Every structure is written in C-alpha cells, then in structure tokens.
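Only one protein chain is missing; all other protein chains are in place.
The block that comes next holds chain A.
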Amino acid sequence: MTSKIQEYADIAEYAQQMQEPEWFTQLRVAARQKIPELVLPDFQKIKYRTWPINLKQELSVKHSQTADLNLETRQGNFVQVGPQLVQAKLPAEWAEKGVVVCDWPTALKEHPELVQKYFMTKATKPTENRLNAEHVANLTSGLLIYIPKNVILQAPLTTYFYQDAREKQDYVHHLLLIADENSEVSYLENTGTVGTSETTANIIEEVIACQNSKIKFASVDRLGQHTTTYLNRRGYLENDARVDWSMGMMNDGDIVGDFDSELVGTASHAEVKVVAISTGEQVQGIDTRVTNYGQHSLGNILQHGVILARSSLIFNGIGHIVHGAHGAEAQQESRVLMLSTKARGDANPILLIDDNDVIAGHAASVGRVDEQKMYYLMSRGIDKKTAERLVIRGFLGPVLSALPSKEVQQILADMIERKLVNGQNDE
C-alpha cells in the first residue's frame, strides 16, 4: 500500500510532514484515485459547472500568519484561520465531562476511533461526487467536536472559521460534529474570509445525531466576494434524534450549498431554516433536502431569501420519503423576494414520495417588493432604502422568529441588516 501513497508525491510529503496516521493518508489516496471517474453533483437549476469550483492545487502544509489579524470573534470558543487554531477555549467543566474539540491533525492522532467510525461513513461518502473526493484528498483544516453520551451542554459552543485568502490557495475544511446518545448541544458557527484573492473553498460539515440526541446547529456564513465555494452540510439522525439547522447565507461570492438531513432513525426530526441574501453579481444556489428513511420521521424546510442588484438566488427544496418510512412527514416552504429587475431568483419544490402512509407538502413563491407597502412606509418620511430593508425584514421575519435561539436571531438580524446596507450601496 505504501507504494501507492508514493505515487502521489504531494500527499506523501504532506503526510510525512504532518506525521499523519497512515490509515487516513490511505483514505486521501483512495479518494484522489477516484477523482477522474467521478462527476460533479447535480443540483436542479443551479448552474455552477463553469465556476472555478474544483480544487486545483496540490496538497501542502499551510501556515497562516495570524498575528496581524484583527478578527471579529466575540466570545468564540474556537477560532481557526486557515488550518491554524488561534483560539481554543474549552471550558474545564466540559473537558471534565469528556467533551472533545480539536483540530484535524490532533483528531487523527488522538481520536482515531471517532474519525474512523464517523468521518464520511454515514452522513456522506468520499466517493459520492467529485467534489467530495477532492475534499478528502486535500483536506487540511477543520475541527472534530464530540459530545459524549448523556452530556448536556447548557451554554452554546461557538466557532469561527476563517478562510485565508490573503494568498491564492484552496481552502479545504471539514467539521465532524458528533452528539452521542442522549446528549444535547447548541452549536454556533461563523465562517468568513480574510484577504481578497480569487480562491476556491470546499467545505464539508457532518453533523451526527446519535440516538435521542438534540443538536441546534446555527451558522452565519460570510465567505468573501472572491471565494467560490462548495458547502456541503449533512445531518445524520438516528432514532429520536433532533437537529435544528439555522443557516444564514450572507456570503458575498458564488456558492453552492448542499444542506441535507438523512432521517435514518425512527421518529428522528430535522428542522431546516435558511435565510439568504444575494447581492452584487453573485450567485447563491441552495439545495436543501430532507430524506425520510425512518418511520414517523419528520423533516421541515423553511427558507426565505432576498435578491438585490444583478445577483441570483436559487432555492431547491427536496422532500424525499423512501419506501417503508410509514408515518413520515416532509414539509417545505421556499420563498424568494427580488428587489431589482435584474435580479434572478428561483424557488423550486421537489417532492419524491415512495411510500403511501405519509404526509408531505410544499409552498414556493418568487415575488417582488409590494409597491403598496413601500408607498405606505415612505409616506411617513422613511427613505426608499430603509423602507426596502423594513419590507425585507418582514419577509424574513417568519424564518427568523422560528429560530430556536434568541441570540442567533439577533446575530442573524444584525448580519442581514449589514449585508443589505452594503448590497444597497452596491446597486
């Protein structure tokens, strides 16, 4: 087997420098070998094949200078710039309970049993598509988070992940979040970009909800204007597990987001809430899927987005109920509001039902700002841009108010306001 590794000089050298366990290096090689025969994932109405979304660089050890960075990290527990962990505050109380949060090289060395069991074995696979294979072969940054059985974290766990685009380099980032049986965690992630080089980001985040665990996963994604991103977030839910996704797509560059929940367990339950704002010339394509395998499993998708200037936003909502998932339910609502005549938007509901004893429904709309509302607001002296933001706030309100955490509601509301103000200035 070692000879095979040697065929890929960059991987071999990286593995040696990082003293990476061989079993993981073998995964890289296997993925790299498969790349030529794999194709890009297909998302309806999201045209991204001409984007620079494939990774092009060889795998190499990267160091990010962080001394001169002035990062906005509030009270983040873990802050990562590129592969560099620049802040690691795991409360002692959590560590005593066996909670693990560590960067990727540490995870491979100290927690191989967790990585081997869960890393792209359940929620997604290395060979599922070409971008996944590229990801495994070139993965350099990320975190492993493990919440042991019966552990309930009262306070949220907060991370900041910064892609380093101060030089032209691929960003390949992996989060593996495992909530073991009967555990509970509220996780808040912030992604962003430092620097303005034209770069490619390939991010896969796996959220494993073991039996009867509860995960609140919130994210505010603010990747930069010159970053082209594949963002694959996958939930894998066992019996009676619940995942509440709250995602704010506030990126400035082109991005295809694939947000899927595999409702494998009986009575597993996923709530997926997405708010997205597209500005400038960017394209955000968001493919949100819930797949009901388990009996009496429940998957709800609620996504609202706003499109400014010449940008695009596509929402696919997929409710897939497989044969045998009796009593399963899949509901979805996707709505898009266009603020300019040059904006392009789509809300595309897809129901794939292979069982009879189920409940499924969908709602979708693409619309423009109501002129009567604008007139009313402006007739009280409020200027056009502010009035637009108020109408948008109302439009996004049903998603924001449904988020399980007040803190996340506020953070997202602030980000929305900021992105809208910037986007309006851009028009």
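Some notes on this structure:
Here is the rule we go by: a residue touches a chain if its C-beta (ideal position, glycine included) is under 8 Å from a C-beta of that chain, and two chains touch if they have at least 3 such contacts; residues count from 1.
Basically, contacts and distances are computed from a predicted model.
Hidden from the displayed complex is a chain whose UniProt protein name, among "Ger(X)C family spore germination protein", "ABC transporter permease", "Allophanate hydrolase subunit 1" or "Fe-S cluster assembly ATPase SufC", is "Fe-S cluster assembly ATPase SufC". Shown as candidates are A:14, A:119, A:146 or A:395; the residue that touches the absent chain is A:395. The missing chain lies against chain A, touching residues 370-373, 375-384, 386-387, 390-391, 393-398.
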